[in-house]
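Below is one structure; the comments refer to it alone.
And then chain A:
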Amino acid sequence: MSEKFVRAISADEIASGGMKSVEIDGKEIVVCNCGGTFHAVQRRCGHMNAPLEMGTLDGKYLTCPMHCAQFDVESGHAISGPVPPDFGGEIPPPVFGEYLQNVGMLMTHVRTESIRTYVTKLEDGWALVAL
Partner candidate 1 sequence: MNGKSRKIALHYFFEKVVRPLGFKFTPDAELMDFLLEQEVVLEGKHGVPFCPCQPLRHDRTRDMRIVCPCIPFHRKHFDAIKRCWCGLFVHTDVLDPDTLPQLSPKEAGLE
Partner candidate 2 sequence: MKNVSMYTLSTCPWCFKTKKFFTERKIKFTYIDYDTAEEDVQKKILEEVDAYGATGFPYVNIGGVIIVGYQPQRYLSALGI
C-alpha cells in the first residue's frame, strides 16, 4: 500500500525551530522544522484542543501555549499534562478564586491524549505529508 503524499508547505517557509499550521483536505496539520528534520502533527492539542502552532518547539518537543501540555512530535506521544495554575502562595480575590476552583475542578477530569502524526518527507524544496 503506497501512501499518498501531498505538498503541505514550502520548506523554506518554516525556519529551523519553527512551526506553521496548514489545512489539507479539511485536515488541520502543524508542520514542524526540528533542526532540518520535518515532522507533522494534528493541529489541535491532545488536552483541550488549543492550536499547537502557537506554542513552542524545542528540538522535537512541542509545548502547547494554552496549558503547557507537551508532545514529542516524532511519535505524537503526550509526555506531559497541563501545568496547573499556581499563584506562588498568593491568595487570589474571592470571586476569581472561586472561578479558578471551578475551572480547576473541571480540568482535572480532562486527560491529555497523544496526538496524531503524519509521515513527512522533503522533496524538491517542499514538505510533503501523507494523509
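To be clear about the criterion, contacts are C-beta pairs under 8 Å (C-beta built on N, C-alpha and C of every residue); 3 or more make two chains touch, one makes a residue touch a chain; residues count from 1.
Regarding candidate selection, all candidates are chains of the complex that A comes from, given by their letters.
The structure presented is a predicted model; accordingly, all values stated were derived computationally and were not measured.
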Worksheet, complete the sentence: Expected hit for chain A (complex, candidates 1 or 2) is 1
Worksheet entry | Residues on chain A engaged by candidate 1 in the complex (per definition of touch) | 58-59, 61, 70, 72, 75, 77-81, 83-84, 86, 88-89, 112, 114
